[in-house]
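The complex appears here minus one protein chain, its other protein chains still in place.
And then subunit A:
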């Protein structure tokens, strides 16, 4: 067995999982399982939310240690699922290390849905959350417009490389402002609060929060607190954005000389 390739495979599997938003213990577990296939004395992995270290050692060989820094993160549960499958197959000896490495390389680039479909996702979340919170057909229609604005704002912030805090605040700001604007000038009588709540749902850090709890429970306190902090910061950004949007609207409509 090629130890070097095995370590490389293990770290690649871990890296994809970590980037795609898996819990720390799952990443460590996957790397450990793959490394143990080598049958060496020590097979260790240490994973933080920002990086991976993996090491394989034995008196018979020179120690192999790999470190990998992870910067960009993007939730993609399909990749977590696929990597999990590959590692299962590898550990059950259904595929060789070479095959596993090749498959992992393919997984790193897989995208299930096109960008257009994802934009529809934003609109869908806004519309159906409005429905879920008890909105009427008119509310849902207004939510569709707000959702489209949100999708556009999300695209724009990626284009101009806005950092996470600013991009969340910017999206939330546009949501609040658009909805209030629609309520006043186009569809009076829509329930603006429900629509705003529905539209900020894609921004609210539900996923990060869930992962943070599970990390903390598993004893990965460093990553757990880091992710919890991330969730709090995102929530603050959304709150600040919505607040700014509502404030601006009030200021514009309150100072009637402007209009």
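Here, a residue touches a chain if its C-beta (ideal position, glycine included) is under 8 Å from a C-beta of that chain, and two chains touch if they have at least 3 such contacts; residues count from 1.
In the analysis below, contacts and distances are computed from a predicted model.
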item: Name of the absent chain as recorded in UniProt (options "ABC transporter substrate-binding protein", "Xylose transport system permease protein XylH", "Threonine/serine exporter family protein" or "Propanediol/glycerol family dehydratase large subunit"); value: "Threonine/serine exporter family protein"
item: Residue among A:5, A:70, A:95 or A:120 touching the omitted chain; value: A:120
item: Of A:94, A:207 or A:229, the residue in touch with the unshown chain; value: A:207
item: Full-complex contact with the absent chain, from A:50, A:65, A:96 or A:250; value: A:250
item: Residue ranges of subunit A at the interface with the undisplayed chain; value: 21-23, 26, 75-82, 84, 88, 111-113, 117-118, 120-125, 127-134, 193, 196-197, 200-202, 204, 206-207, 209-211, 213-214, 217, 235, 238-239, 242-243, 246-247, 250
